[in-house]
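Before any comments, here is the structure.
What follows is part of the complex, with its chains left where they were.
Chain IDs A and B follow the sequence of writing; residue 1 opens each chain.
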Amino acid sequence: MQLTPPRTLHEIASIINAEYTGDPETTVSGINEIHRVEKGDITFVDHPKYYRKALSSKATTIIINKKMAAQNGKALIFSEDPFSDFVSLIKKFRPFKEASSMISPDANIGEGTLLQPGVFIGNNVNIGENCLIHSNVTIYDNSVIGDNVIIHSGAVIGADAFYFKRRPRSYDKLESCGNVHIADNVEIGANTTIDKGVSGTTTIGKGTKLDNLIQIGHDTIIGKNCLFAAQVGVAGCVNIGDDVILWGQVGVQKDLTIGSGAVVLGQSGIAKSLEGNKTYFGSPAIEALEKMKELALIKKLPSVIEKIS
Amino acid sequence: MQLTPPRTLHEIASIINAEYTGDPETTVSGINEIHRVEKGDITFVDHPKYYRKALSSKATTIIINKKMAAQNGKALIFSEDPFSDFVSLIKKFRPFKEASSMISPDANIGEGTLLQPGVFIGNNVNIGENCLIHSNVTIYDNSVIGDNVIIHSGAVIGADAFYFKRRPRSYDKLESCGNVHIADNVEIGANTTIDKGVSGTTTIGKGTKLDNLIQIGHDTIIGKNCLFAAQVGVAGCVNIGDDVILWGQVGVQKDLTIGSGAVVLGQSGIAKSLEGNKTYFGSPAIEALEKMKELALIKKLPSVIEKIS
């Protein structure tokens, strides 16, 4: 998320009551977790395994749980619990705002867009022109929706990322401060859920069509003109190209990339990144032709074994 | 869908501004896509591969993208883009009607039927007697629901068919003008979605029970006293007999038939039609006994191979 107006390093460090190295006037213009970090952003790191990644990222300021000299020109804020301090900043700069009505008075709704009864629209939502939002749809705060978008009943746009940090006796929630962006000409099926980004934007590309009861995880980016059949589940931080077709009940694990033009047959489970323009099947999925051969071989096994014996 | 009142061939051709062959006074009494076409209907065909099917169908009038002489007594309307012209007719004769309230004033609701708060009921909906419709259910326009039906919260009855035509740089939506019919004594679980027919009727037969989070695609017809467990997904245009049991998370591909009395075990994927009165398992599913043998064989493979070697 953008910080508007930007703050200084000194102001940020004061909020979480922490020491720091770097120019106190360093500008902090955004809050982002490591996957979506940009120049000017503050991020956090709390495990030595990821120190190098954080210190070589685009972030300008890093909350870190080890005292060290400034590196790579980064400003560093020292914290015993960077996760909790990061969450504190999110809570301060994007506190949950109770809704005052079913449709927030600050919603920006384009001409020709129709909201059926029972639609909930949170704070600071932008919806383009000529959309049709069916009854009992929920659109959380800060969502951005393009023109000519159809959203069917019961769909939930922008619920929190499913992102927790394990503690010895419980989980801590990483408060999501990101949002969802649905581009022009998208159609979203009934009871489909699209989570907001942790700090960035979950994106559904132009012309993509999602069927019913689909799950799209936080920070996932889906390209143009994709077609996902019912009950597909895509985890968080997945990058999907254009013209990708996922048939019913396909599952996609987090942090993967699926190339443009890939087709995945029904009930497949995607456990690693896939090249585009190929067809896949199975759980875990491999190229469909290979899978078909495998299935045929298994069918012939009894006679093969008998012959060999 | 029925055209009420019926129109003439000449009127229809004028609406889409197209030439035609056949008696200008030919009656057009319904609009249906090719799977559900009846005598008196207008349908469309836009690929030579399907010309013969369309020309030998029950349709009386066909929108077609090739000039030809009248055949089989069919009236023909010539169009460069039959799909778009068909959609234009649907939009003209069944335009989307904005709701005026959560429960349409023209809804026809039987005695003893209880609507909990937050239920949305679209235009021209019929609900029988002694039904219980729980909170936050959505029922789209033109749905027909029998007696003694229970629908749990969040269910969505009659959302649009997931049916798109690929264009070079986008998808065109086939507007759905069909509906959903839920027969007597049916129970529909929470957050289950049942799409309307493209032009016909998606049907849930008498006494059938659907658990939560199930997807039923457009134009699918389900028989009597079926039992579907949670998260089952059935694609469009599937025909399912009576007394069929689908366990949790089963997926069924489109255009298939499942015979009466079939039982499909959990997570199976149905990729071809199934005979009734048998039990199936696997993805793709085969007879359960055969599948169990296959699984047992795979377990024994290491020792079999060792012995043979």
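General observations
In this text, a residue touches a chain if its C-beta (ideal position, glycine included) is under 8 Å from a C-beta of that chain, and two chains touch if they have at least 3 such contacts.
Note that the structure is predicted; figures quoted are calculated from it, not measured.
Whole-complex tally (this structure file, single sequence, 2 chains shown): 3 copies.
Here, only the chains that are shown with their structure count from here on.
A straight line joining the Cα centres of chain A and chain B is 32 Å long. If you check the complex, the residues on chain A that touch chain B are 114, 116-118, 132, 134-136, 150, 152-154, 185, 187, 189-191, 207, 209, 211-213, 225, 227, 229-231, 248-249, 266-267, 283, 295, 298-299, 301-302, 305, 308-309.
Residues of chain B touching chain A in their complex: 96, 98-99, 101-102, 118, 120, 122, 136, 138, 140, 154, 156, 159-160, 162, 164, 169-171, 173, 191, 193, 195, 213, 215, 217, 231, 233, 235, 249, 251, 253, 267, 269, 271, 283-284, 293-294, 297-298, 301, 304, 308.
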